[in-house]
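Working notes, structure below.
Omission of a single protein chain aside, the complex is shown with its protein chains in their original locations.
Going by the order they are written in, the chains are A and B; count residues from 1 in each one.
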Amino acid sequence: MVNYDQLIFEISKPGRSAYRVAKADVCDKPIESIIPAGLLRETSLELPEVSEPQLVRHYTLLSQKNFGVDTGFYPLGSCTMKYNPKLNEDMAGFSGFAALHPQQKTQQTQGALELMYDLSAMLSEIGGMDAFTLQPAAGAHGELTGLMIMKAYHESRGDQKRTKIIVPDSAHGTNPASANVAGFDIVEIKSTRMGEIDLESLKAALGDDIAGLMLTNPNTLGLFDRNIVEIARLVHEAGGLLYYDGANLNAILGQTRPGDMGFDVVHYNLHKTFSTPHGGGGPGSGPVGVKAFLEPFLPTPVVIKSESSYDLSYDRPLSIGKVKSFYGNFGILVRAYTFILSMGAEGLKRASEMAVLNASYIQEKLKDHYQVFANTKCKHEFVLAGLKGELTQCSTLDVAKRLLDYGYHPPTIYFPLIVPNAIMIEPTESESLETLDDFIDIMIKISEEADTNPEALKQAPTTTPIRRVDEIRAARTPILKWEPTPATSEEA
Amino acid sequence: MKTVEGLYYSKDHEWLKIEGDTGIIGISDHAQHSLGDIVYVEVPEEDDHFDAGDSFGTIESVKAASDLLMPVGGTVLEVNESLEDEPGSVNSAPYESWIIKIKFDDVSELEALLDAAGYTAFCEEEA
């Protein structure tokens, strides 16, 4: 591969273009004659000027500096980097979906509405919930929507004093952030060493000011919280609601359901469990499911079905309102729908079984070579507590960077916060035993290198397009856009 | 960790130096060390008033953000604008890199603060 290091602006040259606009000769008035000059842009528009072949090569070369699921194993804990079936892309590409305008009358969009209606029903069945909104655009957006629903519910009952949400200290950072944005105060409770809810801490935190509890199960250590029934009972008895963070749903498909565990509100990440591509950080989709008593609070519109047709219902006085334009990331919904049809009930169950088996197998094989945090049955992911040996000169970060040299995407590191030097591994169901064995061998080799050749870890990676970056410099003197005269010269 | 004799310290890891009617506030060596490489200090505006314990700004490293808390109540007289370009000076010289100067409300609030020895003991206890 060529060592390509140019920005699109740097290959720009006046007079080039990759675009030709069709000119209509019947309407060639000067712009100033139709829009007053005072309303027009004065500053020049700095965009690159490149031809199509240059442009295609530029972005193709950029893509080659990336690592995706299609490139290699991506055991990034809590992100469920499973294979993204190509059929999904083709289905979303049908012009009946891709060229459908969101403001069209529902008589013209019956197929899209049916798909959304069916998908909601499938997601309800998978989670043991009663109704879904497909509007949220991502997991964090789903959390926010779910928390707003909880708040609206309490307020609708005149219960204004429930202003607090309980979040365990092992939670994803989005949980407390979402609760804050939804206007709640946060009560953080300690987890047990295994990342489970500490029942005594929970009891102490519960009261008539608590709107609910946010929980991930299996938790962020990849362990199933066996007290879930008791937790649900305690929260409900205190008048609170239970929110399920669906980040770890891939562990339990067809085995158990959040609704059956007692959760009132859930969000799923369609880009995790339901195989839609992450796209380098989006678009995702974060549908929110609720039990029947919360259904009136879902965002508008809701897809409804009458005898012969589907429609969008806006007349919902208790609704929290809208969290996004139109109906959600529809193109992503088509992909998830395709995945569910392809997998069927049996395939979804098998996916979770293999995700758990793969994680358990790696955990078993690595437990003698790394610091074990919880030597117990894991679900779809597990957490190691860094390298063994008090005297090691290498860090978890070094292990992660060394994996890059061996062609693997590193696991999630330093999360959850309750595990020192955490290495969080989630293989998903998409990987073959051969890949797992290779990865295990490399992980063991790296643990040995940490003792025999620590510099190999500390200098890693050396085989990637760039080496470790200076993050301090990036944050201290931010350069957030390209300037015609280079903003940084090589400083000594 | 380093401390400087003659300064007051809060349990939130700010130091306070008294010069006449003026209080000068920064963060301790212990605080800069636990934050890591500081990349940005957000400072208040002159004439802003804060009570003891109020957040008067934030201090950010690459992977952390921490509120700056008033050791005593007071009105901001001056902010250290050089921190905008040189936030790293808080790491290299925490007791010279002051953040704000204030006119304090009530001298008696100083009684709640620690001296160098007391602060050192507090940090050891906390660890």
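Throughout what follows, a contact is a pair of C-beta atoms (placed from the backbone, for glycine too) under 8 Å apart; a residue touches a chain by one contact, two chains touch by 3 or more.
Note that in this section contacts and distances are computed from a predicted model.
A single chain of the complex does not appear, and UniProt lists its protein name as "Probable glycine dehydrogenase (decarboxylating) subunit 1", one of "ATP-binding cassette domain-containing protein", "Sec-dependent nitrous-oxide reductase", "Probable glycine dehydrogenase (decarboxylating) subunit 1" or "Permease".
Touching the omitted chain from subunit B are residues 39-40, 42, 58, 60-65, 67.
FYI, only the chains that are shown with their structure count from here on.
Put simply, the C-alpha centre of subunit A and that of subunit B have 38 angstrom between them. Those residues of subunit A that touch subunit B in the complex are listed here as 471-472, 475-476. Per the touch definition, subunit B reaches subunit A in the complex via residues 37, 39-40, 60, 62, 87-88.
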